[in-house]
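Missing here is one protein chain; the remaining ones are kept as they sit in the complex.
Which chain is which? They are A, B and C, in the order written, and residues in each are numbered from 1.
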Amino acid sequence: MTIGCAMPPLETIEEQPAITKPRRLSVPTAVARFEIRYSRFLDPKGNAERGLPDFARDRAELVALYRAMVLARRFDTKAVALQRTGRLGTFASALGQEAVPVGVASAMRAEDVLLPSFREHGAQLWRGVSPVELLLFWGGDERGSNFAEPREDFPVCVPVGTHAPHSVGVALAFKLRQEKRVAVCVFGDGATSKGDVAEALNAAGVWQLPVVFVINNNRWAISVPLAHQTAAETLAQKAIAAGIEGEQVDGNDVIAVREAMSRALGKARAGGGPHLIEALTYRLGDHTTADDASRYRSGSEVSARWAEEPIARLRNYLVAEGMWGKADEERLLAEITLTIERAAETYLATPPQGIETIFDFTYQTLPKDLAEQRQAALDPMALERAGK
Amino acid sequence: MTIGCAMPPLETIEEQPAITKPRRLSVPTAVARFEIRYSRFLDPKGNAERGLPDFARDRAELVALYRAMVLARRFDTKAVALQRTGRLGTFASALGQEAVPVGVASAMRAEDVLLPSFREHGAQLWRGVSPVELLLFWGGDERGSNFAEPREDFPVCVPVGTHAPHSVGVALAFKLRQEKRVAVCVFGDGATSKGDVAEALNAAGVWQLPVVFVINNNRWAISVPLAHQTAAETLAQKAIAAGIEGEQVDGNDVIAVREAMSRALGKARAGGGPHLIEALTYRLGDHTTADDASRYRSGSEVSARWAEEPIARLRNYLVAEGMWGKADEERLLAEITLTIERAAETYLATPPQGIETIFDFTYQTLPKDLAEQRQAALDPMALERAGK
Amino acid sequence: MPEITLVQAVNLALARAMADDPSVLVLGEDVGAEGGVFRATEGLLDRFGADRVLDTPLAEGVIAGMSVGLAAQGFRPVSEIQFTGFIYPTIDQLVNHASRLRTRTRGRLTCPMVMRSPYGAGIRAVEHHSESPEAMFVHVPGLRVVIPSSPARAYGLLLAAIRDPDPVVFLEPTRLYRAAREEVEDNGEALPLDHCFVLREGTDITLITWGAMTKETLAAADRLEVDGVSAEVIDVATLKPLDSDGLLASVAKTGRCVIVHEAPLTGGVGAEIAARIAERGLVSLLAPIERVAGWDTVMPLPRLEQQYLPSEARILAAARRVLAYQ
Partner (left out) sequence: MPEITLVQAVNLALARAMADDPSVLVLGEDVGAEGGVFRATEGLLDRFGADRVLDTPLAEGVIAGMSVGLAAQGFRPVSEIQFTGFIYPTIDQLVNHASRLRTRTRGRLTCPMVMRSPYGAGIRAVEHHSESPEAMFVHVPGLRVVIPSSPARAYGLLLAAIRDPDPVVFLEPTRLYRAAREEVEDNGEALPLDHCFVLREGTDITLITWGAMTKETLAAADRLEVDGVSAEVIDVATLKPLDSDGLLASVAKTGRCVIVHEAPLTGGVGAEIAARIAERGLVSLLAPIERVAGWDTVMPLPRLEQQYLPSEARILAAARRVLAYQ
């Protein structure tokens, strides 16, 4: 039969083909099998369930993780307080979720690029964004996204999931330049419903890009619980649709998050392609300072979840192992309190930018018509002269 | 610990928690397992590999399927010929893929709703859209989408994958009205990369809607082969991300397509929720009449695929079973040729609509400013008077 | 008759429409138990049940697309997009499907859907929560675009939008959600979808605006009155189709015109209005039209947003230039 022959030729019709007896296969054949695995090291009480990974045998490493989680929580507490007193804009606290950003960032290298959602201050702080910069951003000042370092990290992404495609581009840049760097994109459980995320996972798979996607699954997207977000048993299995690897970790166990991240980053750095990590945690606080979670979920659900929160968990382990005591805790809290208070003062003392900045950064060079508008915006006298 | 307590209390720090010996689990636990199955009944030569489903024991049923595939192919041949002679617009032939639309539509009930892509004429014809209407659409006349029946089916969807969300809405309508109807949405392998499809699958899963998604996987999206479209081993596994059931069938075996569809439709009708079927076929022709596939794929790849095409496969089975002979074939071809030729004549004899129609159907009632434009468009005299 | 806010009027109209017509559905992110982030859908879940008030997955594209499917099946879906910053993924469905389902099927299938979204700046919201993209929708044939600026107009226009047989983008100015109260009778009466509203009659100059900017514009008109200038203030309200006649009639009377909107100047709806006046009202114009609009920059974060928004002072200055023109 030749190409372009639209119908089977009439002549062949009487060439009776051989008939074979039906082979009566009772079931269809399985052509692909998948499995999603879950891992953790510390149980909710802080007991080690398995041998800890190497980094976790080092007290300094664990204390650094602990410190970062406490810093994140204290930052959140301060930010909420500033918002409540009208000195900060709407703010999204990560109360109870600190192990995800800290576990993620602590496994990254400085030269990797983080693409955070709006609830990853913990990761931003670890990577060197200052609390002042974070407060500026949440206080409504663009300079908060012009952090001194890390210069190539993306700013907070407010539109849910839309940064996932960016991470594909960043990772492709690394691959094309043959750099051993990895893009890390973090988003929430709600974001997994967005087409952007599916498109990004798929594209990352096609090019086997060095990118790690992390789902900070805090079980709620504002008022929508996970069960109404998807029928998928796990969010890690979103990876299967893209033909990439996915796994689940206890997102309240910072050791588990960091360990999974390290593996994923190592694989990506070695050219092994993308990876998806679903970190199971819980949003203990309101969605943002503009939210009142008691409208849509019960207090008892929340209080039950307090028993799993990541800071107490790691502290229990540290204390049990004799690595941490009351004096350490007091010293740490004092240090962090000072850091945060100073940052808040600096933030509050920072005068707003001039209005000209909104013009000056629209394009690299100011177009003519925009220059005229800039002039008008800067010159209240123009209004005066016009007769107000 | 009470809700709202941001840090674990300092007092508890010295209450040494019990230490348990690490349980040394060597591997993480599997929390979810999935399997994608593949089914077919007729092998490429037309031999039955397994016992056929009930409907396929009935000659009339099989002949109807055969006729529908031949009709689709002949329609395509005619449409391409019309295009080549400047009497039809760009056209997308389904050469070699006829078993998918025919298998899909033949399993549906009249009251179900089909949401087709641009390569499913075979399904539209089965459901009652006339060849004249199809030619009108492809000839550039909106009346082609105002088919006499089935009145609730969606028109051809040209933007890839954007009809998947529509099928969610249609299925939700059925569910809310407690009607035992199913929405059937068909799209290509390329469409599975689009966020719309992922969003639709997920939403259908959340509400367990009566919708069957069918991937007409012809291995190419214009010039992009499946391997560059996704890293996923199968496209059926896109369902896993949505927590819904997915399976693969031989899309060149019309019996397999229809059987899988019947199961999926039955499940959906019974309230069992959505289903995804990946039908594996091959685009034997160019992407459209505007395409030249020899630019991007080899002739030998294509000729090898001719050995699997669906019409010869079913005919071989029918002939081998003594259900079909040369005389049947000749009679069928004559009948279909007549049908198609008459349709083409009617199409060619249909004068275009008046330009007023583009105004009259923009809204249900014509807004004032549009009425003025309608007037201007209808009145060439206005131009005349203006001095041309 | 109770005095209610704009967002309460939206809620009232939704409840009324749902009570009157079982085909009306409300859907979107957090519209159920949460009652919407601004409480526009508060109480609807309790009253009408989970079959008519649906929390959707977090995906604006599928909210728009499933609305098309529901509408084609005879439902009247009223969806909420949480902020206009997240409305862009719906544009594909609005342009390629919702707005043309009727015309591409020559009336066989239609699309009576409403997409509501809070819009505009001035509430010190986070990034992407303050934009005014109405011009993008106004350019799309087959859509209607409606923006209320008072509780009563919110009630009447939303009822009309829901009852309309074609797709409507309904943008609600967040800055006005709770800014003022007005008596609104829940009488089920809709307002027309193709008329602008004269908020204040005047003879010397026409100030044309919509949405939250009605506030500053009315304030400017008050101020002008002190100076002895009689300003007519028009709330366009139904931006598409646009009531050219209503606007032209006012300008014919006053001969002078300032158009005010929050969205960036270039390509804003003010351009269309100015163009129509320049085409058909040129004879009556005694002075150039001025537009006072958002700057052609990205909406700044809250610390600078007040300097982005057209101020009463800018409106006044423009009006005075136009009035002074000989």
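Note that a residue touches a chain if its C-beta (ideal position, glycine included) is under 8 Å from a C-beta of that chain, and two chains touch if they have at least 3 such contacts.
Everything quoted here is computed from the prediction, not taken from an experiment.
Here is the thing to keep in mind: the chain we left out touches A, B, C in the whole complex. Of the listed positions A:M69, A:L95 or A:V168, the one in contact with the omitted chain in the full complex is A:V168.
In the complete complex, the hidden chain is touched by one of B:R84, B:R177 or B:H228, namely B:H228.
Within the complete assembly, residues 89-90, 118, 137-142, 156, 158-161, 190-191, 193-195, 221-224, 228-230, 290-291, 295-296, 352-353, 355, 357-359, 362, 369-370, 373, 377, 380, 382-383, 386-388 of chain B touch the chain that is not shown. Counting the whole complex, the residues of chain C in touch with the unshown chain are 61, 85, 88-89, 91-92, 95-96, 99-100, 103-104, 127-128, 131, 133, 135-136, 138-142, 240, 242, 263-264, 266-272, 274-275, 277-280, 282-283, 285, 287-291, 295-298. Within the entire complex, the positions of chain A that touch the omitted partner chain are 113, 142-143, 145-147, 151-152, 154-155, 159, 162-174, 176, 183, 195-196, 199-200, 202-203, 206-207, 357-358, 361-364, 367-370.
Here is the rule we use: only the chains that are shown with their structure count from here on.
Between the CA-based centres of chain A and chain C the separation comes to 35 Å, rounded to the whole angstrom.
The set of chain A residues that touch two or more partner chains comprises 193-195, 228-230. With touch defined as above, residues shared between interfaces to two or more other chains in chain C number as follows: 57, 59, 61-62.
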